[in-house]
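Of the protein chains in this complex, one is absent; all others appear in place.
This part shows subunit A:
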Amino acid sequence: MSESTIQPKKKVGFKKGLKQWKEVLPFLILGLIGTGVFVIFPLFKGIVMSFQDYSIMPGAESPWVGLENYLKAFEEEQFRYAVRNTLLNTIVTVPINWFLGLFFAVLINLNFIKFKITFRTLYYVPIITSWIVVSFLFRYLFASGDGGLVNYLLYTQLGVIDEPINWLGNQWTAMLVIWSLHIWKTVGWALVIYLAALQGIPKSLYEAAEIDGANAIQLFRHITIPMVTPISIFVIIQLVMGAFNIFPQVYFVTGGGPMHQTEVLQSMIYTQAFENFNFGYSSALGVMMGIAVFLLTWSQQKKIGKQKFY
């Protein structure tokens, strides 16, 4: 909350501005250079590269190719898979993640529950574990044949499937594994946010309503839901962004296979650059994705814009 809001748009004289910059520069300069060189410049350079047949070798030519990199994407099946799977991942995992996060948060927050912190800690463990390790773990659990734990449970123990499933060898079962991993790994995040939000609701609201004779369901509908709505908007936007940015879960579990059928946008961007060395093409994909993310988060951008210097 800076003072500038009280007297907005006060013109600062050039001399005064220079003096202000002189004061702030020692603190700001390193952050400016770091962000400029390693974030802002790379983003602009990425846009430029998307119009080139870019070569990473120093001194090599990088001819301009216009929109060729962009047009190429729309002719490729891999790109269609990547777009489809990125959207599917968002549509499938966001509602489940959101529901489970809220559901478990409400349960843990019930008055009679003991060991609240222990539950929260345990549910959060997948979040802090590295993507590589949990991806190994899921590949192991969903191993083909009857040695994988999931096949063992479904086939040997329960007998609900006729033969062990080759989970990662088929498009849709592989997608199922990726979605499960995504949900399993990230539910704890929504849970923790909701738990904090629920604990922030004043107890007096509930007490007052109880005196008026409200039951548990009414309390939930008329107090809990409205009180957590602002957080819900934030949570859902973050979940959408997280699901849209799906990458390591695909890259480490299936590598996009079989035959690019589980590819998502970021895994394609990465492999095009670092395995196929199509840097220009990869950048064009990145630019398109950046625009999509930007549009997707437009509402949040506006919110942040408003919030900053009120």
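As a working rule, a residue touches a chain if its C-beta (ideal position, glycine included) is under 8 Å from a C-beta of that chain, and two chains touch if they have at least 3 such contacts; residues count from 1.
We adopt the following convention: contacts and distances are computed from a predicted model.
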Review point. Out of "Sugar ABC transporter permease", "Threonine synthase", "NUDIX hydrolase" or "Membrane protein YedE/YeeE", what name does the UniProt record list for the absent chain?
Key: "Sugar ABC transporter permease"
Review point. Of the listed residues A:Ile91, A:Leu110 or A:Ile225, which contacts the missing chain in the full complex?
Key: A:Leu110
Review point. Looking at A:Ile91, A:Val133, A:Ile161 or A:Met259, which residue reaches the missing chain?
Key: A:Val133
Check your understanding: On subunit A, what residues meet the omitted chain?
Key -> 1-4, 12, 17, 20-21, 23-24, 26-28, 30-35, 37-43, 45-46, 49, 54, 56, 58, 104, 107-108, 110, 112-113, 117, 119-126, 128-133, 136-138, 140-141, 143, 145-149, 152-153, 156, 184, 187-189, 192-193, 195-197, 200, 215, 231, 234, 238, 245, 247-248, 252, 266, 269-270, 273-274, 279, 282-283, 286-287, 289-290, 293-294, 297, 301, 304-305, 308-309
